[in-house]
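Have a look at this one before I ask anything.
A single protein chain has been omitted; all remaining protein chains appear in their positions.
Let's look at subunit A:
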Amino acid sequence: MLDVTLQHRFPGFTLDAAFTAPASGVTALFGPSGCGKSTILAAVAGLLRPEAGRVVLNGQALFDSASGRMLPPERRRCGVVFQDSRLFPHLSVETNLRYGLRRAPSVPKGGPVEGPGMEEVIALLGIGHLLGRRPAALSGGEKQRVALGRALLSRPDLLLMDEPLAALDAARKSEVLPFLSRLRERLSIPVLYVTHALDEVDRLADTLVLMEAGRILAHGPVEALAARTDLPLLAARRDIGAVLACTVQAHDTERGLSQLHFAGGTLIVPLDPSPPGTRVRVRVRARDVSVATTRPQDISVQNVLPALVERVEHGQPHEAMLHLRVGEVLLLSRITRDAVARLGLRPGAAVWALVKSVAFTPTGGPST
């Protein structure tokens, strides 16, 4: 478990943040550029000394301003993946990978739990064919995969990722993302992931720490925070919507569809590459959810879910945000105020929530 409390003053900007990251799983620090999320990461890694606060990892204080304790980065056992990969240009990919491995303690303190070894990391990240190359001969995506492998092989107690995909174009990003989500399944250490991209949060994060201007706005499981329309940082975005934890149930390759099970029923989405049983997460954007008061017939929409209107919110001038209860989960639906009036939607009303299958962007787990 990682426990962080930090205060640090910059000219014109004060960082004052406290949060806890669970012992395993990915915690995303999410917020606009310059909100202090990278500063937090640097402070946890020991590359920056905050004015006050504490950083405690698995019961061991890495930094404590009260007692003046400041463990140097080389003794913190935090693997860091930087945005600009920072591979050593004079060493081959293989020597880069071995750099951390050679300096990792041979017997991990935590007991017999071994991190992934050289062969496994190479296979997991698909970098076997790059070993003999110099970093200058790698693409951006390849560099980030090697940097990730290098950090993992130092057998860290905590993995820190500072916008690892931000410097990549969309194509490179979608090349690296599957490796990251595959890794997420394999890792048993906490991961702190800094990003300003919501799709990375959806796909990778378990816990979300929402930041703005040096402060933490909200903190909790991704699914719980995604449906919070009171958080302006999320609500102002066009892609706000509920995030559902699903399990892949079955594939229908002929019709090109997959069935995902969630706590409120079944979703039919475009064919997902993950095998049945895989846990995936999908974002149901509020603007993609329509409602009907009677069950529509003869309609192309694949997902027709019985729902109960829980709340009608009038945020935008001509729009309303519906909170719809579907089984155990909450869906959001963004419709016009006119539609609310025409259908007479009130809290307690029983409706059908309609979501087109093609509205789901494939966010599945492993996809290679």
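What we mean here is this: contacts are C-beta pairs under 8 Å (C-beta built on N, C-alpha and C of every residue); 3 or more make two chains touch, one makes a residue touch a chain; residues count from 1.
Keep this in mind: contacts and distances are computed from a predicted model.
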Absent chain [UniProt protein name; select from "Vitamin K epoxide reductase", "Molybdenum transport system permease", "RNA polymerase sigma-70 factor (ECF subfamily)" or "Alpha-D-ribose 1-methylphosphonate 5-phosphate C-P lyase"]: "Molybdenum transport system permease"
Residue among A:F30, A:F63 or A:F82 touching the omitted chain: A:F82
Touch as defined at the start, partner being the missing chain; which of A:R49, A:H90, A:H129 or A:R311 qualifies? A:H90
Tell me which of A:G25, A:G100 or A:P270 is the one touching the absent chain. A:G100
Using the touch rule from the top, list residues of subunit A that touch the missing partner. 45-47, 72-80, 82, 84, 86, 88-90, 99-100, 103-104, 134-137, 150-151, 154
